[in-house]
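And now, subunit A:
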Amino acid sequence: MTINMLTAFLTVSAILFSIGMFGALTKRNMIVLLLSIELMLNAVNLNLVAFSKYGMTPSLHGQMFTLFSIAIAAAEAAVGIAILLAFYRQRVTVNADEMNELREP
Partner candidate 1 sequence: MGDFGQMTFESMPHLLTALVLSPLLGILILAFIPSSMGQWLKRTAIIASLLPILIAGYVYANFNHNAGVMQFVEKFEWTSISWTNFYGSQPIPNELHLQYALGVDGISLPLVFLTALVAAMAMFASVLIKKRWKLYFILMLILEIGMLGVFTAQSLTLFFVFFELTLIPMFFLIGIWGLMHREKAANQFLIFNGLGSAILFFGIIWIITTAGFTVTGNTMDISADQPVAHFTDFIPTIADNLNNTDTIANATEWLKPYGLDTTYLLSNSTKWTLFILLLVAFGIKLPMFPFHTWMLRVHSEAPASVVMIHSGILLKMGAYGLLRIGLSFFPEQAQESATWLAILGVVNLLYGAFCAFAQDELRSLLAYSSISHMGIILLGFAANNTIGYSGAVFQMISHGLISALFFMLVGSLYERTGTTSLSDLGGMSKSLPFISAMMLVAGLASLGLPGLSGFVSELMAFIGLFENHPTLTYIAVLGIILTAAYVLRGVMNITYGKLAISTKMADAQLVEAFPMVVLTAFIILIGVYPSVLSGPLDQSLHEWAHWLNHTQAGG
Partner candidate 2 sequence: MSTGQVVAFFILSFLAFSGAIMMIAFHRVVHMVVSMATTFLSLAGLYILLEAEFVAVVQVMVYAGAISILMIFGIMMTKHHDGEEEKPTTWKSWFTFGSVAAFLFLVYVSIRNTKFPEQTQQYVSENNVLEIGQMMFNQYAIPFEIISVLLTVAFVGAILIARREEAETE
């Protein structure tokens, strides 16, 4: 096969990242928003692992990095859900449109 696997993995990762980004930018439900962000993180992780195998000097460092990244993703998901719950308790909605506390009064 003449196919360059690194390029292939990177392309997959780019597509997934773009889909995640689109979701993050358009979805109104905050849970979906969180899911989209997870997707973007996953795309990045895929990059790291791909380089870990096909990079100029392959090593395990890329995988290590992925593991840390997953750990942080987990933390992020937990905090995200917590914020969502707190928000829901106040506004009784999970609609991102109605999150406009940052606006200048």
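Inclusion criterion for the candidates: all candidates are chains of the complex that A comes from, given by their letters.
As a working rule, a residue touches a chain if its C-beta (ideal position, glycine included) is under 8 Å from a C-beta of that chain, and two chains touch if they have at least 3 such contacts; residues count from 1.
Treat the numbers as computed from the prediction; the structure is a model and nothing was measured.
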| item | value |
| --- | --- |
| Candidate touching subunit A in this complex, from 1 or 2 | 2 |
| Complex interface listing, subunit A residues touching candidate 2 | 1, 3-12, 14-23, 25-29, 31-32, 34-36, 38-39, 42, 45-46, 49-50, 52-61, 63-64, 66-68, 70-79, 81-86, 88-89, 92, 94 |
